[in-house]
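Entry: chain A
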Amino acid sequence: MPDLGEYAFAVLASYAASLVLVAGLVVLSLWQRARIKRALAAVEARQGRVDG
Partner candidate 1 sequence: MRALLLRDLQLAIRSGGGFGLGLAFFFLLTVLVPLGVGPEGGTLGRIAPGILWVGALLACLLSLDRIFALDFEDGSLDLIATAPIPLEGAVAVKALAHWLVTGLPLTLVAPALAVLLSLPPAGYGWLVVSLLIGTPALSVIGAFGAALVVGVRRGGLLLSLLVLPLYVPTLIFGAEVVRRGAEGMALATPLALLAAISLGAAAVLPFAAAGALRVNLR
Partner candidate 2 sequence: MWKYANPKRFMEISSPAIPWAAGLTLVCLVVGLVWGFFFTPDDYKQGSTVKIIYLHVPSAMMAINTWVMMLAASLIWIVRRHHVSALAAKAAAPVGLTFTLVALVTGALWGQPMWGTWWAWEPRLTSFLILTLFYFGYIALWSAVEDPDTAADLTAILCLVGSVFALLSRYAVNFWNQGLHQGATLSLDAEENIADVFWYPLLVCIAGFVLLFVTLVLMRTRTEIRARRLQALLARERFA
């Protein structure tokens, strides 16, 4: 770790906050993707059976 001196908190908090925000967005996007994929697959299976 480089010597951040008196500004250590500002710098580290910036990196931490940015990581949290971006990671949150990525996780949310992956979760939404998985949820929709699952739901779509379920409906398509159902309709596939109905349509024959």
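Candidate selection criterion: all candidates are chains of the complex that A comes from, given by their letters.
Basically, contacts are C-beta pairs under 8 Å (C-beta built on N, C-alpha and C of every residue); 3 or more make two chains touch, one makes a residue touch a chain; residues count from 1.
Treat the numbers as computed from the prediction; the structure is a model and nothing was measured.
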Chain A is shown by itself; which of 1 or 2 touches it in the complex? 2
Considering only the defined contacts, which chain A positions touch candidate 2 in the complex? 2-8, 10-11, 13-15, 17-18, 21-22, 24-26, 28-30, 32-33, 36-37, 39-40, 43-44, 46-47, 50
